[in-house]
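Heads up, one of the protein chains got dropped from this complex, but the rest are sitting where they should.
Chain nomenclature is as follows: A, B and C, assigned in order of appearance, with residue numbering initiated at 1 for each chain independently.
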Amino acid sequence: MDPKPPDLVVTTLGARVARSPLNLSTIPDDEIADFVSDDQRVLLRPELRAGDCRDASVSLEKAGPREMLHFRPEEVKAAVVTCGGLCPGLNAVIRSIVLELHHGYGVDSVLGFKFGYSGLDPATPHVPMALGLESVRSIHKTGGSLLGCARGGPKAEVMVDTLERLGINLLFTLGGDGTQKGAHAIYDEIARRGLRIGVVGVPKTIDNDVAFVDRTFGFETAVDVARVAIDGAHTEAASAPNGIGLVKLMGRDAGFVAANATLASQDVNFCLVPEVHFDLDGEYGLFAALEARLKQRGHAVVVVAEGCAKSLIQGEVERDAGGNIRYASADADIGVFLKNELVRYFKPTGLGVSLKYIDPSYMIRSGPPNAADTIFCDILGRHAVHAGMAGKTDVLIGRWYGVFTHVPLPLVTSQRKAIDPDGALWLAVSETTGQPTLSNMPVSKRAEAWHSQSHRRK
Amino acid sequence: MDPKPPDLVVTTLGARVARSPLNLSTIPDDEIADFVSDDQRVLLRPELRAGDCRDASVSLEKAGPREMLHFRPEEVKAAVVTCGGLCPGLNAVIRSIVLELHHGYGVDSVLGFKFGYSGLDPATPHVPMALGLESVRSIHKTGGSLLGCARGGPKAEVMVDTLERLGINLLFTLGGDGTQKGAHAIYDEIARRGLRIGVVGVPKTIDNDVAFVDRTFGFETAVDVARVAIDGAHTEAASAPNGIGLVKLMGRDAGFVAANATLASQDVNFCLVPEVHFDLDGEYGLFAALEARLKQRGHAVVVVAEGCAKSLIQGEVERDAGGNIRYASADADIGVFLKNELVRYFKPTGLGVSLKYIDPSYMIRSGPPNAADTIFCDILGRHAVHAGMAGKTDVLIGRWYGVFTHVPLPLVTSQRKAIDPDGALWLAVSETTGQPTLSNMPVSKRAEAWHSQSHRRK
Amino acid sequence: MDPKPPDLVVTTLGARVARSPLNLSTIPDDEIADFVSDDQRVLLRPELRAGDCRDASVSLEKAGPREMLHFRPEEVKAAVVTCGGLCPGLNAVIRSIVLELHHGYGVDSVLGFKFGYSGLDPATPHVPMALGLESVRSIHKTGGSLLGCARGGPKAEVMVDTLERLGINLLFTLGGDGTQKGAHAIYDEIARRGLRIGVVGVPKTIDNDVAFVDRTFGFETAVDVARVAIDGAHTEAASAPNGIGLVKLMGRDAGFVAANATLASQDVNFCLVPEVHFDLDGEYGLFAALEARLKQRGHAVVVVAEGCAKSLIQGEVERDAGGNIRYASADADIGVFLKNELVRYFKPTGLGVSLKYIDPSYMIRSGPPNAADTIFCDILGRHAVHAGMAGKTDVLIGRWYGVFTHVPLPLVTSQRKAIDPDGALWLAVSETTGQPTLSNMPVSKRAEAWHSQSHRRK
Partner (left out) sequence: MDPKPPDLVVTTLGARVARSPLNLSTIPDDEIADFVSDDQRVLLRPELRAGDCRDASVSLEKAGPREMLHFRPEEVKAAVVTCGGLCPGLNAVIRSIVLELHHGYGVDSVLGFKFGYSGLDPATPHVPMALGLESVRSIHKTGGSLLGCARGGPKAEVMVDTLERLGINLLFTLGGDGTQKGAHAIYDEIARRGLRIGVVGVPKTIDNDVAFVDRTFGFETAVDVARVAIDGAHTEAASAPNGIGLVKLMGRDAGFVAANATLASQDVNFCLVPEVHFDLDGEYGLFAALEARLKQRGHAVVVVAEGCAKSLIQGEVERDAGGNIRYASADADIGVFLKNELVRYFKPTGLGVSLKYIDPSYMIRSGPPNAADTIFCDILGRHAVHAGMAGKTDVLIGRWYGVFTHVPLPLVTSQRKAIDPDGALWLAVSETTGQPTLSNMPVSKRAEAWHSQSHRRK
């Protein structure tokens, strides 16, 4: 490694003489956070410009207004569609798309399809609505979606027929993984027909698990509100003899909401996420650890991400119109499942446990965006317009290490982002909760086990 | 530039045929946001590991727990000091330092100096307090500082005498630019005496203007609350004939709070920050633009950062104990100044302007941290402990492009971060407000003028 | 009726010529709000003083500090106990009792029993805690109870033994109906033994259903938070095709929380409370009305009070340690029951209903009190001390038409307060929701039916 200029070198007091008492490891993928070494460093400037000698081959295109456009503003007829479940900020993104098209580019023709992709189905009774300035004026301060949301929809052929029939040449798709796969299918069909219609996605998942996107809108707001639910669970637990507060949070495949809400609250004792293996029973399992905690401190708070259902609940699972597992269905709701299992476990202990279960999911996802998300949505919406006007297509507006980017749809839908059990976020969760590994599996087998589960490989 | 792998390449619909109608430029430093070109890119991974061929010479050391420590936990006697004005999250950082020292490293001896560096002055009546687990249990949910805050303090010699007398060998300094300069002076004195005392800073400025640090704690909370103040100003303005809502926000040298609150509110028409030149009078000045807006729309919202006083208000200014200009003093408060100037300007116009002035500064800085800042403070505090235990000194815990880092104090105090008038943030503000440049200076002269002002050069 | 002085007489424009189109009645107890006549009037002063000729026989004693005390401050040893479920403001009442005893009367000996009446059981492992100034300093800003809460407890004899053993001569009991019945039993036992121990209750029920008490603490806070849950349900409903938002709220016997939250939200279409009969099925039942609403407007919001379970859910019900029906148990939760029934009803209709169910109960009851409740708790706590020091016993601190009062415990526990279906509150709910009567019973039979149900007679 090259020598660093003096002013970037950190001073140390002298020799390192003691081994750290922290129970961390230096082995990757063993689900134990790793020590950091002094030669791990962060570039001062992760952005590249033409001529830079650095390896542009592993970089993403930067988003922003282009000087030359593919579309003449006067020919543009745009449309917006919001798919999937609710997420704080949907209205803010819609609004900024409409405002940027109007004020920035002079484009006044903007339609909104109702209730997700189903709104592009001529069989639906819901006709598209015109998105004028007046209709979006104050919607950024409200939850929900002006256009309505829904999962599922017709085939790409049908949707492209609708775009052609209505003369739409710029489509903005706000939604998660399934939605962007649909957007890519629409792009493919457009390409097959040789049409000049741009498709620009804005990633929407409250779970924050979109690959190559460091943050999705609504996520920070979700953590804000989830913290309030945890506060309630903590108060309930602490006010009862052997009280347990159990909170289920969103996170179908990734536990970012649960992990961050745990850090925001600082009152959680056990945080369970799909990325990190845990056992319920057994000497090192959750139940034994929870019982020990109750005996020692008299109360405990448990947070569980909904996606933990996958490994815990056996048998048939329902899938919704978008193909997602319906964890909220009677037999697959991890919160209800865990609540019942805890009652079952503690009954014979005679501890007289008082369990309070809180599921704040709909209250979280239906609220208005906080300040940070409102800002984020505004910039996402405007960058989507800049990309679309420049002729970018089959692309999604992302943010990577704080910089707004263009991410090709095939790339972004090929994988998901997940918590790295060996990384900084999970280290912070472990430090804050003080929770043990909750796994009966010997450490030596964990890295191996991790690699054997294909869904965990990023 | 190297060819990029296919899956990172963004598809475009075809040729660019129209010039963008956006009034942006391609000239750096002309205080007009720049167009982005397709070959500007963002690295997939800005972190370096040993052996990477990339230019480590322009990189920062990554923060995190080290496997080998400089201090044996049993010999550590730590102390914390909080300096300057209040900032949401101070208590959260104090708490995480204490918790990490105790739970992570088994260090139980932690003192808190009262009221900033003055608490290290033996002449002060305020004795240091012991920081035990019980004393910090719930303080992360509260505003203010358990230790009290104050500016100024005794000479470095006096402070090192105190550290020696009390046997402190690990000092955590929470504060802004002046505080970290003081911390560096303490380090120098320690080095001069050849002592084995570590000094680790945590940057605290609600203004978010610390160089080589992409975000400081309390900033996001400040924007949350500032938005509420702007909402109030907007409601007042819109409910009165020719109503003007004027809000003064923090930002002594940099307008990040004002700019971000403007984006969060979306109801601001004019956002004034120290980094971007504006005139009050003249054909293109604020007053004329505001008058035109009132005639067209009947109301307007103006946000001004306190640091705009520097260029607007002539004459003597007071300085506080820390050497900072006291903008809140009678003759140098930009909010009161602008309020009076607006009344003076509009009186002869006969518009019957109704002006409401809001200064939410103390309400903003005294509140508890929001969820995102609580998380951020927790990690900062723990990283400060990891750094200190590893023997890092004369260093500050930063975050750079989302990664926590060690930044040498001399580097971080040598300059300030400021809004780039040609960059993405100011572009977003311009798009959201729709405000013109408010400058009577011809565009052609701006880049030149910018460079002539040394304080603007980053 | 006597002539009124001119300045209290309301002017009218002239003759009444049209019958009101409002579907109200003039028949009491038919569950239809009644018209008001011009000769219904409200006294300017509902307070009586000695010598007033008015009918003091139907009045309550006014609370407040007495000039002469029964207890000499130096002999007082007080104790506080909080029973039942959580309610916003418990800590604020505890704090004001402690502060008033200390600052007002110089009484420093205050104990807090842990976890309700069980804390007076010598068999419990939880010893009483001393309630000093420092321990209560900031607790009024927090939810929960510093002392913990629990239902049930030992016999009165055991509890009085404990009071005697500890030398307590002033006991403050914070709790609902069951708690105050327990307090009266303690009083009876004290009287039987001829002891000089005062028992003063502070009514605590988030349901606001205490007789002869116009408002209980925590209730307004509950409505504040319940409104947020309803906002979420409304957003969810309005964002989905044929969306239904269903919210279950507290109200074991009385629907005050549901009714007031409905008024606070203004977005509820059907509000179901135990006091007002409704049918699910049938021509005029809820299901038919809901289906009609969906067909007309595409979405709907339903709020149901938990106590509606009593008439709707058949079979065995569980009772908790305090003898209350456990509506949250699997087979008796009205929210889950109604959710399932709605799904069952709408499946064959082919409307593709999207139902979102929110149960915010634990988030509501565990939070801190709002400003109005904090004020209310402060005054309640201080009045409890004034009453106790004056020797009042077997009494509860109430508020009646805005004036704080002393209410004998036997009176207050003899009945419950309930919504009057013919009164102003339910009229407001009907006007706001526009909901029909939802009853298949002819109007002519309702008054009769009402009187046949003993639990409804106030």
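Going forward, a contact is a pair of C-beta atoms (placed from the backbone, for glycine too) under 8 Å apart; a residue touches a chain by one contact, two chains touch by 3 or more.
Because the structure is predicted, anything quoted here is derived from the model rather than measured.
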* Structure fact -> The omitted chain touches B, C
* Asked: Out of C:Pro73, C:Pro122 or C:Gly282, which touches the unshown chain?
  -> C:Pro73
* Asked: Out of C:Ile27, C:Val158, C:Ala185 or C:Leu263, which is the one that touches the chain we can't see?
  -> C:Leu263
* Structure fact -> Of the candidates C:Lys114, C:Lys181, C:Lys204 or C:Arg227, the residue in contact with the absent chain is C:Arg227
* Considering the whole complex, which of B:Gly104, B:Gly255, B:Pro274 or B:Gly367 touches the chain not shown? -> B:Gly367
* Where the unshown chain meets subunit C, residue by residue -> 1-5, 7-22, 24, 26, 33, 35-52, 54-73, 95, 99-100, 103-106, 140, 187, 196-198, 212, 214, 220, 223-224, 226-227, 260-261, 263-264, 266, 370-372, 374-375, 378-379, 382, 389-395, 400-406, 408, 410-411, 414, 424, 427-428, 431-432, 434
* Residues from subunit B at the interface with the omitted partner, ascending -> 86, 115, 118, 126, 142-145, 148-150, 228-229, 231-233, 235-236, 238-241, 354, 356-360, 362-363, 366-367
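Throughout what follows, only the chains that are shown with their structure count from here on.
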* Centroid comparison with subunit B (C-alpha atoms), farthest chain -> C
* To do: Round to the nearest whole Å and give the separation of the Cα centres of subunit A and subunit C.
  => 40
* **Averaged-CA centre spacing for the pair subunit B and subunit A, given as whole angstrom** => 27
* What whole-number Å value describes the gap between the mean CA coordinates of subunit B and subunit C? -> 47
* Among the residues of subunit A, pick out those that touch two or more other chains and give their numbers. => none
